[in-house]
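The complex appears here without one of its protein chains, the remainder shown in place.
Our next item is chain A:
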Amino acid sequence: MTTAVTNIRVEDKLYQNRYVVDSGRPHIRVRPHEWPSVNLYALTSVCPAKCYELNDQGQVEIIADGCMECGTCRILCEASGDIEWNYPRGGFGVLFKFG
């Protein structure tokens, strides 16, 4: 176990979940930036749904479709203004079957 670096794809995990995506109305937005702050950059690893990724120009982008609405990114980045955070509209977003 010490040597085996796990190479799991979080997409495969999210595929098990049920979502009702509110098309065209993302509930989280990343504010435009030249360089990401330390916490914003951290989201590229820390987000449990891997919603945040670095683009070719070195900026952090979000695709919130797989979001599990945990709020980790809000706790780390909302106060500094890096992101704009809301819950999805009622009925949309992740729907846990077991929870």
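In the analysis below, a residue touches a chain if its C-beta (ideal position, glycine included) is under 8 Å from a C-beta of that chain, and two chains touch if they have at least 3 such contacts; residues count from 1.
We adopt the following convention: contacts and distances are computed from a predicted model.
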From "2Fe-2S iron-sulfur cluster binding domain-containing protein", "Protein FixC", "Molybdopterin converting factor subunit 1" or "Type I-F CRISPR-associated protein Csy3", the hidden chain's UniProt protein name: "Protein FixC"
For chain A, the residues touching the chain missing from this view: 1-2, 4, 6, 8, 10, 13-14, 16-17, 20, 38-39, 42, 45-46, 48-50, 68-72, 74-76, 78-79, 86-91, 93-99
